[in-house]
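Only one protein chain is missing from this complex, and each of the others stays in its spot.
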Amino acid sequence: MRPISARIVEIVQETPTVRSLRFDRSLGPVPGQYLMVWVRGIDEVPMSFSYRDGITVQLVGEATRAIFDLEVGGSLGLRGPLGNGFTLSGERILLVGGGVGAAPLALLGEAAAEAGIEVTTLLASRCCDDLLFLKRFERIGEVVITTDDGSLGICGRASAGLSALQLQEFDQIYLCGPEPMMADVIGRCAGMETKIQASIDRYFKCGMGICGSCSLDPSGIRVCVEGPVFRADRLAGTEFGRYRRGASGIKLLRDG
Amino acid sequence: MRPISARIVEIVQETPTVRSLRFDRSLGPVPGQYLMVWVRGIDEVPMSFSYRDGITVQLVGEATRAIFDLEVGGSLGLRGPLGNGFTLSGERILLVGGGVGAAPLALLGEAAAEAGIEVTTLLASRCCDDLLFLKRFERIGEVVITTDDGSLGICGRASAGLSALQLQEFDQIYLCGPEPMMADVIGRCAGMETKIQASIDRYFKCGMGICGSCSLDPSGIRVCVEGPVFRADRLAGTEFGRYRRGASGIKLLRDG
Amino acid sequence: MANRRRIPLPGEEPSSGSLLSSPDDSPVMASLSGEVGGIRMESPVMLAAGILGTTGASLRRAALAGAGAVVTKSVGVAPREGHRGPTVVQVEGGLLNAMGLPNPSYRNFQEEIDIGRGGGAPVVASIFGAGAEEFVEVATGLDADGFELNLSCPHAERLGAEIGCEACNVEAITRAVKEEVNVPVWVKLTPNVADVVGLGLAAERGGADGVVAINTLRAMAIDVESGMPILGNRFGGLSGPAIKPVAVRCVYDLASALEIPVIGVGGIASWEDAAEMMMAGARGVQVGTALGMVEGYGVFRSIAAGLSAYLDRKGIGMEELVGLARRAR
Partner (left out) sequence: MANRRRIPLPGEEPSSGSLLSSPDDSPVMASLSGEVGGIRMESPVMLAAGILGTTGASLRRAALAGAGAVVTKSVGVAPREGHRGPTVVQVEGGLLNAMGLPNPSYRNFQEEIDIGRGGGAPVVASIFGAGAEEFVEVATGLDADGFELNLSCPHAERLGAEIGCEACNVEAITRAVKEEVNVPVWVKLTPNVADVVGLGLAAERGGADGVVAINTLRAMAIDVESGMPILGNRFGGLSGPAIKPVAVRCVYDLASALEIPVIGVGGIASWEDAAEMMMAGARGVQVGTALGMVEGYGVFRSIAAGLSAYLDRKGIGMEELVGLARRAR
């Protein structure tokens, strides 16, 4: 479909570099699905839903700069929901969110709590100022915090927080965050791959499975339509955690 | 839609110049609806349904000649059902069919009889050899026959047969046949126009209301999509019974 | 226009949130009347050539149904019965047709124009010919409120696009007709060229009062069961929603290059389609295929009502709408 024009009805500054935008309509996403956000005249970029009617944006480049320049009453063109989201399963689940990657997990966690599932969250960030949606996570269950600088919670990366948890207790683990973090967590959960769902990030142009930019080596899985959420065992042996491609298709070293 | 290929499974010579073709599929018409029949490589012409799965064709020109040349197992391209058919109404109805115009009325009469409606038929033709579907009409009710040459039934035109009937007894009268005959019958049923439904014939190319060839003067009613069946009062004051247009749009004198 | 305001920039809030509400200072519906290609009309939504306009009755009916102007089916010097059937076939996203320019000749057509005028809207005669002489013969033989030169029919030998794809022909024919008539002359362009703007500029040089874009795209459909081309003429022209993005592009390019007004046609079925075409630069639009595919004659009023409500909601007039996409950055 063509982009739908959505009006911004609320803007919340979540952290120094992250803002949430709420729209005048819900696109009815499954948590983990994404939408293509057209900043008119600038670019179109994929974003996860952080609310049924909203997105949470980190200032990283020109398109997000333009989004930050919008005020309440401004509008964006939206195309979505797209892709395959998370599948809720089990009675006790763990969410592991890093940085702005916590956004779709907050939506997922709320849906889980509503469904009577026991939710634990491991929330990781560089410092306490960057912790995203701490209140939303606290409202739905126990939260373990890690910060790289030790300004709050456990000092260290997300993996440091894993030690504080009995991983066997969780029926399902949901990941979203920087790729090295997710690869690291998956690595530390050896044997549990079929119980882990990760929302991963790749460059793509179309969001409909044709531009090919997001095809994972070596199988050619298209992240934009077959993901962005994958069970960790499907990511084993792929480029995930090793490299990605840029807009031209050239391979880039792993980020983070 | 594109034409659907239908195979001819039966051919019946009804009269010296009229043949029925039955297809390997029903297009589910309402009696009075028509279809566009594509004789591949020759032309596409509109035809009424005489059966749910068949048409009845009079040999009049190149396209019908080509249809006559087909044998069982041959195929035609069909587009339909199209237009608005007859509306069944009342408990006693009269069918007035002239020549090959009896074809859609046979299908209508059978539907009426099945619905428990009492059917009377006035069947008109030039001579007894040309009477169409006499047995089908006899099976569903009383039949009054007129022939121009007096070779069977009442000698004269259809109007001669009207005198043999109590027109007031009928809740609805259905006409199909040569336009002068239909105009004549409507003229003789003054005051009953709202109880008469006539299936009329105009040249058209498209069958979807865009070529404009079949627009009736002066209102511009499109026979192909708003007809071919009209209540007689809608035809009052139109070109019906006076003239028609040919393929170029030039007015032709009334036929008959 | 009663109230003109700045169009909200991308990302800005339109002046009123609801589609159907009007700003406080605009209690009446936005007017759609104005001049299009030298012809004054109450609505910029017209009946396109080739659809229904065979008879005066159907022209009149379109006008009474709200068409701002009605364009006749193309008329030539001699009667033509057109191609054999099928003359039209429905394909993905549109219709394919090869009617073959059926017409009763201009000698039998004045009555139809006069009846058509009874609908209260201007009647524009679409005319075709094998060359400038025939165009002039037809144009001078008819009394109409304007002429649309069909230099673009894609399925008639030695007529329409076969001459209309050369800029020099377009210019010469336009000039010849302009010299002989004193009503506006529009030129309907073929999109089946590398450079539709070149044709538009040729029409402009020839003195046209407007160009109409686009005619149908050259196309074909084959019956898979038999292998036969479906149209009696084998080839035809594609119309309908399928070609709208092509038409919008042509209109945008033409409006960017020409001084004379552009009239948009190709796949318009809704007010959004009409708005898109006008944003691309069309001063008016024509509707054809939608009459057969969607709501029939009702399409004129529904498009006009939607356009009017949109202008009200945005608090802008038609002048701001036309060409908005060329100004939007």
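The chains carry the letters A, B and C, assigned in the order they are written, with residues numbered from 1 in each.
In the analysis below, contacts are C-beta pairs under 8 Å (C-beta built on N, C-alpha and C of every residue); 3 or more make two chains touch, one makes a residue touch a chain.
If you're wondering where the values come from, they're calculated on a predicted model, not measured in any experiment.
Checked against the full complex, the candidates C:A30, C:V88, C:A144 or C:A219 give a single residue touching the omitted chain, namely C:A219. Shown as candidates are A:G90, A:P180 or A:G212; the residue that touches the absent chain is A:G212. Hidden from this view is one chain, which touches subunit C at 7, 10-11, 14, 91-94, 96, 165, 192-194, 217-222, 224-229, 235, 238, 241-246, 248-249, 252, 267, 272, 275-276, 279-280, 310, 324-325, 327-328. One chain is missing from the display, and on subunit A it is touched by residues 1-3, 5, 36, 38, 40-45, 75, 77, 79, 205-213, 215-220, 222, 225, 245-250.
Note that only the chains that are shown with their structure count from here on.
Subunit A and subunit B have Cα centroids separated by 67 Å.
Note on chain placement: the centre of subunit A and the centre of subunit C lie 49 Å apart, centres being C-alpha means. Centre-to-centre separation between subunit B and subunit C, using Cα means, comes to 37 Å.
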